[in-house]
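Before any comments, here is the structure.
With one protein chain withheld, the remaining protein chains of the complex are depicted in position.
By written order: A, B and C. Residues from 1 in each chain.
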Amino acid sequence: MFRKILVANRGEIAARIIRACREMGILTVAVYSEVDRTSLHVQMADEALPIGPAASRESYLSIHKIIDAARRTGCSALHPGYGFLAEDAALARACDAAGLVFIGPTPEAMERLGSKTEARQVARRAGVPTTPGALDAIADLAGARSMAREIGFPVLLKAVAGGGGKGMRAVESDSQLDGAWRDAGSEAANAFGDGRLYIEKYLPRPRHIEIQIFGDHEGHIVHLGERECSIQRRHQKVVEESPSPVVDPALRRAMGEAAVRLAQAASYRNAGTVEFLVDDSGRFYFLEVNTRLQVEHPVTESVTDMDLVKIQIRVAAGEPLPFRQEDVTLRGHAMECRIYAEDPENHFFPSPGRIVSMNLPEGPGIRNDVGVTSGWTVPGDYDPMLGKLIVRGGDRAETIARLSRALEEYSIAGIKTNLGLFRRLLREPEFLRGEFHTRWLDEWLARPAAPEPPAEAMETAAILAAVLAEALPGEARAEAAAGPTDSRWKAQARADQLENQPRR
Amino acid sequence: MFRKILVANRGEIAARIIRACREMGILTVAVYSEVDRTSLHVQMADEALPIGPAASRESYLSIHKIIDAARRTGCSALHPGYGFLAEDAALARACDAAGLVFIGPTPEAMERLGSKTEARQVARRAGVPTTPGALDAIADLAGARSMAREIGFPVLLKAVAGGGGKGMRAVESDSQLDGAWRDAGSEAANAFGDGRLYIEKYLPRPRHIEIQIFGDHEGHIVHLGERECSIQRRHQKVVEESPSPVVDPALRRAMGEAAVRLAQAASYRNAGTVEFLVDDSGRFYFLEVNTRLQVEHPVTESVTDMDLVKIQIRVAAGEPLPFRQEDVTLRGHAMECRIYAEDPENHFFPSPGRIVSMNLPEGPGIRNDVGVTSGWTVPGDYDPMLGKLIVRGGDRAETIARLSRALEEYSIAGIKTNLGLFRRLLREPEFLRGEFHTRWLDEWLARPAAPEPPAEAMETAAILAAVLAEALPGEARAEAAAGPTDSRWKAQARADQLENQPRR
Amino acid sequence: MKRNVRIEGKNHSVEAERRAGGWDFRIDGKPIDADAAEISPGLFSILLEGKSFLARVVSGGARLEIEVGSRRMIAEVSDPRRSRRSRGELEREGHQRILAPMPGKILRVLVGKGSPVEAGQAILVIEAMKMQNEVRSPKAGTLERLLVSEAQAVGAGELLAVVA
Partner (left out) sequence: MKRNVRIEGKNHSVEAERRAGGWDFRIDGKPIDADAAEISPGLFSILLEGKSFLARVVSGGARLEIEVGSRRMIAEVSDPRRSRRSRGELEREGHQRILAPMPGKILRVLVGKGSPVEAGQAILVIEAMKMQNEVRSPKAGTLERLLVSEAQAVGAGELLAVVA
């Protein structure tokens, strides 16, 4: 087993990996940018090395600096987490070259499955259903038009190098194709340095359901059931659960076996996720493979009682998978909310700043995977995810009731978060019935919010709290009640002048 | 189902019950003494009523005030938690009289099993093994001597009304019997208002292993496996786990069936625990029944994925048990540490006072059931338990590794706690091998502590922290670094003048 | 002490007097059976006729954002002795100041100084937390002032532009 591992990430996932290592008796080395000196992952690691300024390109995205940090501290392996360099085959190759074990798949598998068109080809060959459409990049607009007519509108233009909805456009009819082709191409070129596009059939109201897979050096590949990830805002997952409300044992087996076939075809090793779209009639279509640990891996851990990070490390160290397919059973239900520093009341603006106080929910069935602490200043330089709340229960209804209870206990003061969005979502009958698809949340957010029922006593309580908060002396309290820049900011927010969107 | 429940308790168990109610959509009423106005259970409940001064007798032990609070707030049921009035049949009867449902067994079952000798009779009749000895109170010293000679020394004198080691004496030989008989009798009379004693055979190095049982109104009784509770300090459980390292499926079934037979013989309803002593050869002997929810119920919840408080409420509302014996399967392993406000470095002195800051462990497999918050002043009027840390893992080794990791993350500043004791315990090879008995911890604590390995870097870190803590300005930090009464107290503690013991 | 509180679209006058072990409150002249205690900075336990509420002041300034249970409310508190003009009065109808909604970097300036702008038109793009955030004009008019340029770092609340 490894003696020391470099954790090439920050935030909650770095803390998650460090916890797994600590439980395995493995030393950890954190790396940090200038603004992360006092962050949780630096506190938790056994060693910590600065790797540059706030800008990711000069710190968390610098393969050179990260490999150098691993070498200087005598690490024998590196865990990339998710995001940053996690799906960059160049990091995996640099690890090989430096004599470090990269805790993840081989660079060849990363490259093959990282190309969306190549992954579709692998899927087809493995007999895994894919949406109708191209298996290769489309050469030009004419090619796009002829393919679109062949499979029939609506279609989806997607970036070959893509992910996260970047370089993607839904096209309803022939007349929109021209503009969409141009926009998607330039967006893809900006985001990935690769403007190539392909086309697939657009499914109007699909669910996003993914299968967790695991492979070892001996070629054993298993799946750990599904995660339902249809609750997305602008192609970003927000709530995930397992099992899916629409997956029965037969569908689970079919999807699981398809995912395993695909992974076998790509000689896949370590943890990965095969994403599918599922239509109303339960037909599933391969979407893409994520060649890394997912943000939402804890929901699978909760229903399988396995620690995926520990298994990742064991498999990377050459150990065989410690279980077989027939040993994997799902028990109970789990759901995860991604807590973001953003303002759902105001176009989901990012909301970096100082966390004045933070109360996490506790008690039965609660898991907090959080990357920030009370008193810490969330920098504006990285992804706005503060952490995840994962809840498990005996069944979906208990899990949702528990999650509601947990969200009432949760509070973060000083910055805006999307906690209120989840509280509202968990009262929505369609959500409670499990009736949703990948665009459901965007549509739901666009609906006028139902007026809240009158609650005179709550108003009175708020009035009294407001008066005491405003009038009482006390430095600490005053600090909680008035971030200096905050009020100016809110004045602006109220004016409703802004709109935000994922970076292209 | 009940609309509103009165929670007749405080601290972590009150918070635990409120959480279960909230998840079930049931309103809760907290009661509180003067010193508990800002305590967590008052914050969490839907309603809160003051019931008197700090002294338990005038607040949490006042049946009259509690029933009155339930009536005034329109509650239809009452949950007693553990401790205080939880095993007092008079409360159950007062609930009946007031038209309230008592969430627990019938008063008849409480009385029958609350008498240790009567419980032994029930066990004998149900074919449950008991230690050799008396089935009735012993009339006088002569009777004690003849019984002791019959079963052979060493013997144990125990209070008929007893519990928690009060009114209990181990007697090695005939010559000690006289004094022990007198001391135990007066201790029992003081503690329970009932000085009657009985005798049973003393097992020298037994394990304490208990079976969780559950019964409903239809007479179904099931067991939920065992809890290993041998890690005790002066007869008080400190660490509990499930499954026990020495219980195999055959022993589990035998003990479980014995517990169920006993419960059936007593027409038992709702949650209860049948405690056994288990000797080296795996023979088990009935010890006593706890007619309530146990402190350590979360370890059973963790391995069964059931919520015992919710089942208690459902069964009390007349619902049948939602599962059968064959549906109960244990999965993984769980361990609990009871976090006390006490100083293990100095005779386990209680340590009430203000909690300056508190950091709970988080991440996979962690459950915090805590009754206090940062900034709160722990009153000196009640039990010193602050809360419980419960950890689950795939097996015992992973659970212990995770618990060690969690204990490193755990910190409470401002008052003394026994966190350090657990950190030390989890490095002890005998504990790690599961080789212990009910007196093992007391013996281990009496051993000279192994000198800690040198750790120069840790010393340097402590030096720097000390200098900054002492020298830096800042009100908040100064507060953390210097409780005004604390230093005087420690000066005393150092003098090593004290000795404490459970109240008789 | 006396305060005016505006909440959920209504104005209330609130009196709070300290007494032993707590406060006496009146709202709009009516005594309130309430006991309020500050648990930790910004967190208040409030017992109202026996009902228990946990009120959290999650962000502050002129408009306090308060959560009670899962309910979120905005409260504006003012001291009736201090006559102060509201932001609305101070802000000239004709001149709208555009402030940075978050710390970040000006990625693009989309409209030049002196150019006409539509209501809702994007004026510039700030990058923060991996997101591009378009800052739009609150009204139709002319971009009278433009105080930032591309690649410049800005703090939250910093004045970016003025539309007249």
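Just so it is clear, a contact is a pair of C-beta atoms (placed from the backbone, for glycine too) under 8 Å apart; a residue touches a chain by one contact, two chains touch by 3 or more.
Remember, it's a predicted structure, so these values are computed and weren't measured experimentally.
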| item | value |
| --- | --- |
| Chains still shown that are in contact with the chain withheld from the display | A, B |
| Chain not shown: contacting residue from B:A97, B:A142 or B:A471 | B:A471 |
| Residue among B:A139, B:A397 or B:M458 that touches the chain left out of view | B:M458 |
| Contact residue for the chain not shown (choose from B:S76, B:Q176, B:S267 or B:S357) | B:S357 |
| Touch list for chain B against the chain that is not drawn | 341-342, 345, 349-353, 356-357, 359, 380-384, 404, 407-408, 411-416, 420, 423-424, 452, 455, 457-472, 474, 476-477, 479-483, 485-493, 495-504 |
| Those residues of chain A which, in the complete complex, touch the missing chain | 30, 37-38, 42-49, 73, 373-376 |
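Following the convention adopted for this analysis, only the chains that are shown with their structure count from here on.
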| item | value |
| --- | --- |
| Both-way neighbours, i.e. chains that touch chain B and touch chain A | C |
| Most widely separated chain from chain B, with each centre as the mean of CA atoms | C |
| Winner on C-beta contact pairs when A-C is weighed against B-C | A-C |
| Intercentroid distance (Cα basis), chain B paired with chain A, Å | 41 |
| Whole-Å separation of chain centres (CA-atom averages), chain B against chain C | 48 |
| Residues of chain C touching at least two other chains | 40, 51 |
| Residues of chain B engaged with two or more neighbouring chains | 44 |
